[in-house]
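What follows is a single structure, written as structure tokens, with notes after it.
== chain A ==
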Amino acid sequence: MLYFFIISTVLIVVMAFTRNALFSKVLSLLFVANLSFLVVHAFCKKGATELVYFTFDGVGVIMLGLMLVVAAAAYVHSYYYLTHESDRGIPLYIAGLTGLLTSLVGVYLSNNLIVLWVFLEATTLTVSVLIYHHRSTHALEATWKYVFVSSIGIALAYMGILFLGAIVSPSDDITLSFSSLEALAANANPAYLRIAFLFALVGFSTKMELFPMHTVGIDANTIAPPPISAVISTLMVNSGFVAIYRLLDIVDGTVVGQWASNVLIFSGILSVLIAATYLLKSNNLKRMLAYSTLENMGLVAIALGIGGVARYAAFVHIIAHTFLKSALFFQVRQVHTTFGTYDLAKMGGYLRTYSAGAMVVLLGAIGIAAFPPSGLFVSELLIFKSLLLEQRWTIFVVTVLVLLFCIYAIVQKLLLILYAKETVAVTGVRPSVYLSIIQLLLVGFSFVVFFARDGLVLSLINDAIK
Partner candidate 1 sequence: MNISFLLSAAFLPLFSFILPKGRHFAITITTQLLVAFISIAGVFTAYSGVSLFDSHFGIGGDLNIVPDAISGFFILIINLVCLLTTAYSQGYLAPYFSTKGKTEMALHALSLVWLQVSMILVVTLKDGFGFLASWEAMTISSFILVMFEANKRETFKVGISYLMQMHVGFFFILAGFVMAYGKTKVFGFEALTEYFALNSNVPLFLIFFVGFGLKAGFVPLHTWLPNAHPAAPSHVSAVMSGVMIKMGLYGLVRVLCSIQSSFFEIGIILLSVSLLTSIWGVVSAIVQKDLKKVLAYSSIENIGIVGIGLGLGFLGIHTGFSSLSYCGFAGAILHILNHAIFKPLLFMGAGSVYAATHTRNMNELGGLSHKMPYTTTLFIIGSISICGLPPFNGFISELVIYLGMFQNLAGQSLREIIMLISSSMLLALVGGLAIFAFSKAVGIAFLGAPRKPLDNVKEAGPWMLMPQLVLVLLIVLIGIFPKLFLNAIAPAIDMFPLVGNGQVAVEPMLASLGEVSWISLTFFLGIAVVLFIRSKAQQDVVISQGPTWGCGYTAVGSEQQYTSTSYSDSFVSLAKPIVKVSKEFEPLEECDFFPQQGSFKTGSNDLFEDMVTVHPTNRLAKLIKRAAILQTGYVQHYVLYALLFILSILVLTYFKLL
Partner candidate 2 sequence: MMVGYLLMLISSIFFLGIVNRIKSIASGRKGSSVLQPFRDVLKLFKKGAVYSETSSLLFRVAPTVAIVAVLTSMLVVPFAGGNAVFSFSGDFVFFAYMLALGRFTMIIAALDTGSSFEGMGANRETLYGLLVEPAFFVMMGVLAMITGLTSFTEIFKAFNTIGDYSLLLGLLFSYLVILIAMVENSRLPVDDPKTHLELTMVHEVMILDNSGFDLGLIHLTTFLKFGLYSMILTNLLVPPTWAIGYQVVCFTAVVAVFSVLVGLLESFRARNKMGKNPPYLLTLTALGLLGLIVALLIIQKIA
């Protein structure tokens, strides 16, 4: 653990001054190797605590595994992007990405609320560098908004943490670690727990792209370079999920447990609803995908809220969504290469122009709309099953109705790219097939989730929701 941070820090510093692409690639490779060592290490030493503040629990290991896959793909796509399509400098970008990944590792593994929060702050810092990559007015605006609203979110989250801190009496010689908070929460003042949960949820919702603070994440996803959007929309979102999940763990089993669940469901439904409105309205490919993230996180929030087997579903959903959404965001860049725009109205006939990419779009659309063999099918099935079992008919009907519109919008708009349209200008640049194969692999992973009904992943999830 310690070695990981040291090596990463050194790598980030070196990267920040490396202009040579090849050398930079070697450094990135080193980082990925470093990360994979950590994953293996974490997996072998599951349950162990290192450096006092970091524990390799089920949640952490799952998230680390996801990160390894997406990060490796993100590096490959980033280098292609930097060398072929962007005229901006490599060093800052790569250093920023590595920094972001490193701080995300901190979020995933920390067993202490304060530490988790600090690392979340660090992600905001690093990701702002990446969003600002283009240095355009738009980039500036998105970065400013992201940083500003995230900061407010982080401040609110900190308020929440302080409220949680208030339940720890000074005489107790304990820190704000999750295990101790969990122990204390059982006898704590419910009002404090509620306020704390509420503030922290709102604060973390910036990261998880959940209502109410989802707004800037959408803009960030739109503006950031696509490989970064992929990371924001999956790994960053996962970090928000981890934070909220840890919070939920604390209040679970206390008197406010049910209340917290309801708040989550409330927020989840609103998220799906808002996502539906914009999925129907938006005509920008990247924004579409960003809103689809909002929709999926809404579902995850609902799943977390229902509890029980749905919590398992939430993890399956997160895993499958990570693979699918990253693949789609990576693919977005190739679509842009082909058509020179993100405007959906100006795309068409992708199936003829570049069929490998079209397959990614098609399978991704099917996957993200939760048709089998997408892993999302499993999770949504379980979510709705538990919704119905709990006799929450209203929520079921509303969610399904809204979800149908989401699916309609996503499938329709994504597939419109594939089929012919009269007025479509094609740039004539051919995207890289190797990248498409990577994306197909990612989509394939999400399909594997569907079939993996027992084995490693399942035991990890069971470990996580224990």
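The working rule: contacts are C-beta pairs under 8 Å (C-beta built on N, C-alpha and C of every residue); 3 or more make two chains touch, one makes a residue touch a chain; residues count from 1.
For anyone wondering why these and not others, all candidates are chains of the complex that A comes from, given by their letters.
Everything numeric in this text was worked out from a predicted model, so none of it was measured.
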Chain A in this complex - touching candidate among 1 or 2: 1
Touch list for chain A against partner candidate 1, complex: 145, 148-149, 152-153, 156, 194, 198-199, 202, 211-213, 215-216, 218, 259, 262-263, 266-267, 273-274, 276-278, 280-281, 349, 351-352, 355-356, 358-359, 362, 366, 371-373, 377, 381, 384-385, 388-389, 391, 396, 400-402, 404-405, 407-408, 411-412, 415-416, 418-420, 450
